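A quick write-up on the structure given underneath.
Shown here: the complex without one of its protein chains, the others still in place.
Chain naming follows the written order as A and B, and within any one chain the residues start at number 1.
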Amino acid sequence: MAGSFSWLRAPAALLVVFAVVGPVLDNYQLYVLSLIAVYVIFATGYNLLMGFAGQFDVGQAAFLAIGAYAAAILQIHLQLPFAVAVIAAGVLAVLFGLAIGVVVLPLRHFYLALVTLAFGQTVVLVLSLWRDLTNGFQGLPVPRPEIPGLSSNLAMYYITIGTAIVMVQAARNLVASRIGRAFVAIRESEIAASVLGISTVRYRLIAYAISAFYGGVAGALLATLLSYITPDAFRLTETIKVLTMIVIGGMGSIAGSIIGPIIVILGAEFLRISQSFQEITNGALLLGFIILAPMGIAGLALHRTTDLFGKVRSLLRRQ
Amino acid sequence: MTVQGSIKGALLAALLLFAGAGAKFAHAEMQGVSDDAIKIGMHTSQSGPIAVFGLTYERVARLVFDEVNAAGGINGRKIDLIVEDDRGDPGAGVAAATKLLDRDEVALIYGGPYTPVALAVFPRVIDRGVIYWSPAASTPTLTDPFRKLTFQAQMTLDDQAIPVAKLAASFSPSKIAFVRENNEYGTITHEAVVAELAKYDLKIDVEETIDPGAVSAVAQIAKIKEAGADVVLHGGTPKALSHIIREAHKQGLTAPMISFGGGSSDAIFELVSSEAPIEYYAVSPLACQLGDACTAEFMEKWTARYPDQKPLVWTAQGYAAAKLFVEGLRQAGRDLTQEGLIAAFETMPEFSTSEIPYPMKFKPDNHRAINGGYLDGFKNGEHYFFGDSIDN
Partner (left out) sequence: MLSQVLVNGVVIGCIYALIAVGFTMIYNATETVHFAVGESVMIGAYFLLTFWIVWDLPYLVALALTLLSAGAFGYAVYDRMVSRPLMSAGLLPRVVGLMGMAAIMKGLTRIIWGADAYHLPSALSTDPVRIGPIFIVPQEILIVVVTVAIIGLLFLFFQHTKLGTAMRATSQSRRAATLMGVNISVVFAATWVIGTILSAIGGVLLGPLLLVDPDMGELGIKSFTAAVLGGFGSLPGAIVGGILLGVSENLVAGYLRADWQNAATFVLMITVLAIRPTGLFGKPDKARV
């Protein structure tokens, strides 16, 4: 399904394009594009768990938090180099992902949602109470990596965009593999999947581990991009933000995981012109997109004949 | 055109539109300063958890700057205030500040009230060699340790602890309780008040916490009452505080309650003067109660401009801060540089306003302008207002 976006087939070409435009962008553009890249990573991981494997998890911000704090603490206290800290943050998130994955194994649907929701809140709580390590609610400054010859904003742009392209490509390969097909089988019917010889326990845990890794890496990059983190930044609103992104982009679609963050983040930046009405215009943007494309933008592409304007007309007629 | 084609087209167009425009790098003179205007960028929370403060600081800045512009501006330049919503979200706040610095090329950043956002934004701003001037944020971290490029014209929470501890000590308490809100505000106020109480050989005996979104404080008050505390301190925001006050009244807890600036809210004063008449005090940045003589000038201008908006105690404080800011710009003269501005703020004479009890003054080694805090309170249905200076 993602394959119809042919420009995504050439991540290398994309990498070159972004590398070439980097130096002519101003800091605001670099920052917003970096932010989009971070959320593309986060959304891709979440979509693997939620959209492909069908696990109704609403505690995903926990992995973002774990990754962010791990990267910050490993660099501050252990003086680990940036790249090592980011990978270690991803790995640590995987351990937590496996743990929560085991806890929720007997649960489905809303029951799974509720426990993961509480897991997310508990992680924020621990981060706020473990003050020796995290400095509590007052938060931690996060060091920024230096690449000789590049401004720190340009460096972050290359790091985030590069990581996003690599991780999206990895996810594309994954969904086309046996694992990806097993995810979809579990989503459609766990019983049928196990009849086919697919171990639901094993693949649910794999889905948790992979999405936690994406969340952890995204968290490490987000922390570095923001250069200051507090536990409050990882509350339920973060999960809701990324949930909105994948629903608007397209559940169960890698392309959707890219489109969603672009629409939500870029939309919010464009809507800055609406000044103090931004909360309303942003809400209307979400509502409008979801009514026009309930299956997500990537879902629209599946129905080539769908006519957006016809859809608007029929909606108006129905009212 | 197929849907798929139009999506691709639209997304690319959006990205290009975004990546287009801009990208000018001319730094001959100070950014944001032209012959007839100076651009000031403000990030504030127009939505999100503390929109009530974010909006009031924006409105009062517009009020003061428009008035300055109507009178001919500063040294021949009009103030061009550009406001961006940080939505109470650090990521959006950094985006707002970066846009202001790089797109709008503002001369300096006038900060908003929400601490998590301010903490994420200010390092970005000062890394660029640009001043971060906050009339609103109360976090001590902004100016402690001392930073050349950050200025704060708001009472910091550690400074607020001084009158809180002093009043608490005046009751000669045998047991002190502290209700800490479960957030950054609660943590800082708690630390600050512990340090101040130590000066009176006092400590906190009963520690309680409350969630900012709590719907009840019954357990906390029951425990405080059982422990026999005779002074209750509070660091937090009005919503959770309203439960503490109602519960104290309901369970008949007679100990006086002292809150930080977060408790200086109309709704709270209404509560303690009607439904839950307990003995209650809160830190106020003002020299009198809002609406009394010291705020007469402010109230008149505010009501003329925003007849439908109720001002807060912090609106009047933001008014004084904005006047101080304007005066600093004026003193810096017509040839503006960041260094010149810093020097002007540091060396300008004491600045007195009727709203703030003590003259405001930045020093070369201390960029906090406010030197005194009063307490506003109710006891037996009577209104009390008193204060003392802070030895900065």
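Criterion: a contact is a pair of C-beta atoms (placed from the backbone, for glycine too) under 8 Å apart; a residue touches a chain by one contact, two chains touch by 3 or more.
Keep in mind the model is a prediction, meaning the values are calculated, not measured.
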item: Omitted-chain contact residue, chosen from B:Leu11, B:Ala276 or B:Ile356; value: B:Ala276
item: Option touching the unshown chain, where A:Gly54, A:Gly67 or A:Gly215 are the choices; value: A:Gly54
item: Sole contact to the chain not displayed, among B:Leu11, B:Ile40, B:Leu55 or B:Ile74; value: B:Leu55
item: Contact residue for the chain not shown (choose from A:Leu78, A:Val103, A:Ile147 or A:Leu196); value: A:Val103
item: Touching residues (missing chain, whole complex) on subunit A; value: 54, 56, 103, 106-111, 113-115, 117-119, 121-122, 125-126, 128-129, 236, 240, 243-244, 247-248, 251, 276-280, 282-288, 290-291, 294-295, 315, 318-319
item: Touch list for subunit B against the chain that is not drawn; value: 47, 49, 51-52, 54-55, 182, 208-211, 213-216, 218-220, 222-223, 226, 238-239, 242-243, 246, 249-252, 265-267, 270-271, 274-276, 308-310, 312
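Here is the rule we go by: only the chains that are shown with their structure count from here on.
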item: Subunit B residues within the subunit A interface of the complex; value: 2-4, 6-8, 11, 14-15, 18-19, 22-23, 46-47, 55, 58, 83-85, 87, 89-92, 94-96, 98-99, 101-103, 116, 119-120, 123-124, 127, 141, 182-184, 186-188
item: Sites on subunit A touched by subunit B in the complex; value: 4-5, 7, 21, 24-29, 31-33, 35, 128, 136-139, 141, 152, 222, 225-230, 232-233, 237, 259, 262, 266, 268-270, 272, 275-276, 278-279, 297, 300-301, 303-308
